[in-house]
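See structure below.
For this depiction, one protein chain was excluded, whereas all remaining protein chains were kept in their positions.
Presenting subunit A:
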Amino acid sequence: MKNQFSKSVVAILVSLLLPIAVLFITVKVAAYRGDPDQVDVKLKSEHIPSVDHSQFEILQQDFEHPRDVTAACLSCHTGRDEEVMATAHWKWEREEEIPGRGMVSVGKKNLLNNFCTGANGNNGSCMRCHIGLGWKDKSFDFADNLNIDCLVCHDQTDTYFKQKGQGGMPATTETANAAYQVPDYPYVAQNVGLPKKNNCGICHFYGGGGNNVKHGDLEEALLTCSKDVDVHMAMDGPDMACIDCHTTERHNIMGKLYSVSSANTNRIHCEQCHTTTPHNDKVLDNHFEKVACQTCHIPEYAKANATKMYWDWSSAGQTDESGHGYSEDDADGNHNYLSIKGNFVWDDHVKPEYYWFNGTVDHYLSTDTISEAPVKINSLFGEYRDSTAKIWPVKVHRGKQIYDVDNNTLISLKLWAPEVGQGAFWKDFDWDTAARLGMEYNDRPYSGNYDFIASEVYWPINHMVSPKEQTLTCIECHQRDGRLTGLNDFYLPGRDYNKSVDYAGFGLIFLTLIGIVAHFLGRIVAFFKNR
């Protein structure tokens, strides 16, 4: 009896309890997750100025012109002018290498886009966002250091603005109006400091002629947002300024935008603060090799206000009975038609598209001819087998824009002019004249024959990082029809499978079951027969 009892105990132990224990340990091990790294960085907002600018006599004068302010700045901050004049903020172009095409100089100065087609030639309006004072035409002197506008970046009073249509000049006594007054220069000059969010945002939020038109992930909501919109810049979070990540040395602000640059240099990366293994979790940290942080941590962009996704220029130019331009809004209150610009599609809470990207980019240069439709305004380099490439979230802005049918080139339009009758499309609605004048200003040939062609531009998404609870879950990509459906130059677990193996495997299982059922029925029949 005792023997029987101990046998039963052993049986329960080895056949039940120990296997369950192993299973339990396995489940426990599987449930283990490391704690994510905590980041501790000193923010620029904690910076204490070493001087009080209001004490300086030179800043207490009645400046007549912003150039005089610049001169006063440079009298103490010697050599800074050279730093500023070496940056893309000043030059609006960079010498960079496009892989396979060699060194080129690209930037807002000379590239085309599929928003307003290009800045050059529309200076009065577009160059308002240049950090110079009055780049109104080709006569602007890039070698004159007094043309630097120190205040637009360093103003802390929120009272210094560049005037609309003045190519980057603030209002003067001649141009001042209800919307733009002459700045109080002594007040502004005595209250300068490190750039705040809105110093950067005044240009970078409004590119393309309105809030969030271009980027989708950079807009005025970031000035006062919650963590749901951006964990870094949130008011209820660390409330970081742009320059906390875009670290700056000698006026070279790190970070760049790939719609206007090409080379994998001077970039900023999440691992500056977060390390390359921030999750302390192997399976997640492994993804760093091939997946940009942004891909999982920015599940959607344009989280507060809509961004422009599609722009069809071909319908622009319609006027009402009295020959004036007009506008129509969509259900959300965004323009979906403007006579001066055509039709738009806006969207908010947009899921990005995903592409391989290794930090280098090709561009449609002003000397290029069109080789495909849609025309790629820029294209991101990278593929699975490129060890430097990662999967990135991208805003793709698509549209239809004017091109020269005979020369097979995208056209730089003259859109803006101060007055009617100067050939600008926004004033005169004349495609041919606007195209001719725009191309002329850019020293490019124009045949007189134009039509519209589809185009797309790729903007990697970097901002509007979500709280970790809203991060993409695995299944968003690791499923048959997930976010990475279009990116199929590699085997992705959960998405991909071998058709033949799956058919054969399920076939085998099916046949096994059929065989078992048949055999089992045979045994039942035999059982009754043999009784």
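To be clear about the criterion, contacts are C-beta pairs under 8 Å (C-beta built on N, C-alpha and C of every residue); 3 or more make two chains touch, one makes a residue touch a chain; residues count from 1.
Everything below uses one rule, namely that contacts and distances are computed from a predicted model.
Student: What is the missing chain called in its UniProt entry, if the choices are "Tryptophan synthase beta chain", "Cytochrome b/b6 domain-containing protein", "DNA-binding PadR family transcriptional regulator" or "Molybdenum transport system permease"?
Tutor: Spelling it out: the chain absent from the display is recorded in UniProt as "Cytochrome b/b6 domain-containing protein".
Student: Based on the whole complex, identify which of A:Thr78, A:Ser139, A:Asn177 or A:Ser387 touches the chain you can't see.
Tutor: A:Ser387
Student: Just the residue numbers, please: which parts of subunit A touch the chain that's not shown?
Tutor: 7-8, 10-11, 14-16, 18-20, 22-23, 25-27, 29-31, 283, 286, 289-290, 384-385, 387, 473-475, 478-480, 490-491, 493-498, 501-502, 504-506, 508-509, 512-513, 515-516, 519-520, 522-523, 525-526, 530
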